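For this depiction, one protein chain was excluded, whereas all remaining protein chains were kept in their positions.
Lettered A, B and C in written order, each chain numbered from 1.
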Amino acid sequence: MVGFQGYAAHARARLGPMTDSAAPATFSQSEMMIVAAARELAGQRVCFVGVGLPNIAVNLAQRTVAPDLELVYEAGAFGSRPARLPLSIGDPTIVTGATAAVSMLELFSFYLQGGLIDVGFLGAAQIDRFGNINTTVIGDYERPTTRLPGSGGACEIAINAREVFVIMRQSKRSFVDRIDFRTSAGNLGGAEQSERIRRQQGWLGRGPSVVVTDLAIWHFDETGEMRLDSLHPGVTIEDVRATVEWEPKAATDLGSTAPPTDGELRLMREELDPGGTYTG
Amino acid sequence: MVGFQGYAAHARARLGPMTDSAAPATFSQSEMMIVAAARELAGQRVCFVGVGLPNIAVNLAQRTVAPDLELVYEAGAFGSRPARLPLSIGDPTIVTGATAAVSMLELFSFYLQGGLIDVGFLGAAQIDRFGNINTTVIGDYERPTTRLPGSGGACEIAINAREVFVIMRQSKRSFVDRIDFRTSAGNLGGAEQSERIRRQQGWLGRGPSVVVTDLAIWHFDETGEMRLDSLHPGVTIEDVRATVEWEPKAATDLGSTAPPTDGELRLMREELDPGGTYTG
Amino acid sequence: MSTSKVATMRDAVAELVRDGDTVAIEGFTHLISFAAGHEIIRQGRRDLTLARLTPDLIYDQMVAAGVARKLIFSWLGNPGVGGLGAIRRRIEAASSGGPGQPHPLEIEEYSHFGMVGRYAAGAANLPFYPLRSYFETDLPKVNPLIREIESPYGDGVVYAVPPLKPDVTIVHAQRADAAGNTHVWGLLGCQKEAAFAADRVIVVVEELVDEAVIRADPNRTIIPGLIVDAVVVEPFGAHPSYVQGAYDRDNRFYLEWDAITRDEDALQAWLREWVHDLDGRAAYVEKLGSERIAALRPGPALSGSVDYGSYQ
Partner (left out) sequence: MSTSKVATMRDAVAELVRDGDTVAIEGFTHLISFAAGHEIIRQGRRDLTLARLTPDLIYDQMVAAGVARKLIFSWLGNPGVGGLGAIRRRIEAASSGGPGQPHPLEIEEYSHFGMVGRYAAGAANLPFYPLRSYFETDLPKVNPLIREIESPYGDGVVYAVPPLKPDVTIVHAQRADAAGNTHVWGLLGCQKEAAFAADRVIVVVEELVDEAVIRADPNRTIIPGLIVDAVVVEPFGAHPSYVQGAYDRDNRFYLEWDAITRDEDALQAWLREWVHDLDGRAAYVEKLGSERIAALRPGPALSGSVDYGSYQ
C-alpha cells in the first residue's frame, strides 16, 4: 500500500497550491474528502489500510460510521485499534492492543490473497476512467520525469480485496485519459474484460467501487467506467470537468455531498490530525 | 519421520521373536544397535530425529558422544533438550526449554528443505543395497499384504538432510533385493545416478551414509552400495548373510563393534528407557 | 467482533459438520480435538473425508465408528507404539474384499510436507504448492495429484501438490476469546494453515478468556476470530493427546490402544463405553477420574512477559 499523502504533497508543489475557493471557509477540501471517504466505509467489516489519506479516513470511520471496522495493515497487523493516528503504516500503535501481529508472508498469503479483506483502500497518483491505477512513474519507466513510490502492496490489494476504494485529489494530471504505467489493475478495458479476467485468474476481488476526491464522489457504472455521483459543497460540474482529462460521465440524479459535521471536524482537528498533516 | 519401533514390533510379532543368542547375556542386540547408532553421531551438529529407535539413539548421543547436538523434530521443535525420552516425537518435553518452536511449514521449508540439517535419522521397514527405503506397503500398493505408516517426513528428510543415517533390524524381509515401494530415495540405482539426479534436482542431501542394525554397521562404498564395515560382538558374517537377501559386500578390514560401556547401558536402562520399550 | 461465537460441542458439530464433508481435525500430536471427533461419532455423521497428517487414534476411532468414506494423510500409525487397526483393516480389506470384510476405505496419500503445503495453498488461494520432494519415489505413481512443474527460470522441475480446502477444520487451543481470536503455544503443527484453508472453523479451547488477554500479546494469536465460526469451551478436550502447559500426553492410553485396535470387538466395545454411552466431554472426564487427570498435570515453566509498549 502506498503513501499518497506524500506524493500528493509533491504533486501540489509542482502544480502550485490548490485553492480551497470552491469550499466554504469552515472546512477544507481535504477535510471534505476525508469525511466523504470515511462515510463510504459504513457497514464494511475488514479494511486493508493505506498510509496517508486512506489511513486518516479509515481511522475516522472507526470512530464514526464503522465502529466495528477491523483494520488490516500490510506491515502485519490485524484488528488494530490505533491510540493515535499513525504517520506510517508500520507504527507501533497499530500493534499494541491489536488482535494479531503476523509476518508479511502470512498477511499477504492468508489474509489478502486468501480473500479475507472486504475493502482495500488505496491512494493513487494517476487513475483512468476504468479505475486502473499508476503509482510507479510519470513519464517513461526507463527515463522517468517523476519516479513515484511503486506498487508496495497496491497491485495485490487491487485484485484480492473484495472491493477497492480510492482516495486522491483530482486534476488533469491525476485523472488522465491514459495512465503512464499500470501499477494496479482496476476495471482494465471495461467491466466485461475485467469480469472475464478476474474470473479466469481466480482473483477474489471485484475491482474498484468508489473514488473519493477533493471535489466529488465517483462510483462505477455497468460498463466499468467512473461515474460522477456526488459533488462536494460549492463544487460545480465545471470544476470537475476542468480537473478530468476525459469527458466524465455523470449520474442523472447527481447528488451533493453533505458537508462535514461538527463532530467529524472535531475528531479530525482535535484527535486524529491536530497538526494538520493530512487535512491542511 | 516414521515410528519404526512400532512397525518393527509388528514385524517381530509376524516373524516370531528374535533371539539374542548371538550376543552376550549382558546386553541385548537392541541395546548394541542403539549404542552403535548413537556413536555414529559423534561430531555431528544438527540432527533431524525420528520416533522410536532413532529417537533413543539420538538422545543417548546427546548424553554421550555429542553433547552439543541440536535436535530437530518434524513436529516443529529446534534445539530440544528432552528432560525425558519422549514416546512420540510430538511430546511436550521437546518444546519446554527448546530454542525454537515453529510451524511445520516453517520447519520443512526453511530448516529442512533450506538445507540446515546435517543428519536425518530414519528408520525403515525395507531397504535395498543402495539404501533406498520403503516405509509404505508390503506387497502391492492397491492390495497391500501389510500397510505400513507411509512417508511422514521421511521422503523429504532423505533428499534434504546433508546425510542420512538409518537404524533398523535386519532380516531377509527387511534387507531385500527389491523393495516393494520406494518411499524415500537413497542412492537410487547407484552412486553415479544418485549424484547426477541430486545435482540436477538441486537436492542438498548426499544421501545415506550409514546403516546400523541389530547385527552390524554398514556404510556405502564408491558405487553407492551398502558395505558391511563392523560386526557387533558375537555376530558372524554368516549371521549377516543369513539376514540379507542380496550377496552383501564386506570391507576387507572388517571391524568388530565395541560392546556397550557400562555408562551407555546405565543411561539407557536407568534414564532413557527404564521400561525397556525400545531396548527389550 | 463483539458478537459471541461460544457454542456447545453438540451445537457446533450439529450446525457446522455435515454428511459428506471434508473434515480436518488438525494438531500434530499436540492439541488433537478428541472431544470433537467423539461428538461427530455420536451424531452419526456419514461419508466424511477425513484429512490429517497423522490420523492418530482419533481417526482410527472415527473410521471404526463408520463416519468416514476416505482418508487423506501422510503418516499412518500410533507413534512409537504400533498401528491403527481399524484403518488398517479397512485398507487391507481391499486385498480380500470378501463379504465378511469391511467396506474398503479410499485413501489419498502424501508426505508431511506435501500435506502442509496443500493446506498452505488452500489458505493462500494458490492453485498449487511447489516442493522438492517426490522425484524418484513411487508416491507420484500412486497419487496422480502429485504433479511435476517446471521452473520458469530454466533450472529444472520440482513437484506440486494441489490446494486442500476442508469444508470444516477443527482445532484445539489453550485459549480464545468469545470472538474466536485464538492463542496457541508449544507445537504449532499446521493448524493455522488448515484453519485459513477451511470454509468453516471450530476452535475448541481449554479456557475462554477476555479479549484483552488476546490483545495483550498479538504475536501469540494463531487464528483470528475473523475465520472462526464457533468457539467451544471443552477443558481436557484433547485427551489422550495433550495441551502444552495444561496436561501431559496420556502415553498409557496410547500404549493400551494397541491391544484394543487389534481387536474389532474390543474397539467397538470401547466406542460404546467411552463415546456412545457418554453424553459429552464432561462425562468422559469424570469417567477418567480425577486421579488420572491429576497425574497428567505438569509443573510450571513460565514464558515470562514481554513489553509491547503503550503508544498514545
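Here is the rule we go by: contacts are C-beta pairs under 8 Å (C-beta built on N, C-alpha and C of every residue); 3 or more make two chains touch, one makes a residue touch a chain.
Treat the numbers as computed from the prediction; the structure is a model and nothing was measured.
Peer 1: Which of these touches the unseen chain: B:Ser28, B:Asn55, B:Gln113 or B:Thr213?
Peer 2: Candidates B:Ser28, B:Asn55, B:Gln113 or B:Thr213; residue touching the omitted chain: B:Gln113.
Peer 1: May I ask which residue of C:Arg147, C:Arg252 or C:Arg272 touches the chain that does not appear here?
Peer 2: C:Arg147
Peer 1: Among the options A:Gln62, A:Thr99 or A:Gln113, which residue touches the chain absent from this view?
Peer 2: The missing chain is touched by A:Gln113.
Peer 1: From the list B:Ala42, B:Ala83 or B:Ala242, pick the residue that touches the absent chain.
Peer 2: Checking the options B:Ala42, B:Ala83 or B:Ala242, the one contacting the hidden chain is B:Ala83.
Peer 1: Which residue numbers on subunit B touch the omitted chain?
Peer 2: Here the touching residues of subunit B are 46, 68, 70, 77-79, 83-84, 91-93, 95-102, 106, 109-110, 113-116, 160, 202, 204.
Peer 1: Could you please point out the subunit C residues that touch the chain left off the display?
Peer 2: 125-128, 130-132, 147-149, 151-153, 155-156, 158, 160, 162, 174, 183, 185-186, 188, 213, 216-217, 219-220, 244-246, 248, 298-312
Peer 1: When the complex is taken as a whole, what residues of subunit A touch the one chain not shown?
Peer 2: Here the touching residues of subunit A are 2-3, 5-7, 9-10, 51-52, 55, 74-77, 87-92, 95-97, 101-105, 108-109, 112-113, 136, 139-156, 159-160, 181-185, 188, 197, 200-203, 277.
Everything below uses one rule, namely that only the chains that are shown with their structure count from here on.
Peer 1: What's the contact topology between the chains, one of line, ring, star, complete, other?
Peer 2: line
Peer 1: What's the farthest chain from subunit B if centres are computed as the mean of the Cα atoms?
Peer 2: Chain centre farthest from subunit B's centre: A.
Peer 1: As a quick test, compute the distance in whole Å between the mean CA positions of subunit A and subunit C.
Peer 2: Here subunit A and subunit C have centroids separated by 41 Å.
Peer 1: Residues of subunit A that contact two or more other chains, please.
Peer 2: Expected reply: no residues.
Peer 1: Residues of subunit C that touch two or more other chains: which are they?
Peer 2: In subunit C, the residues touching two or more other chains are 120, 192-193.
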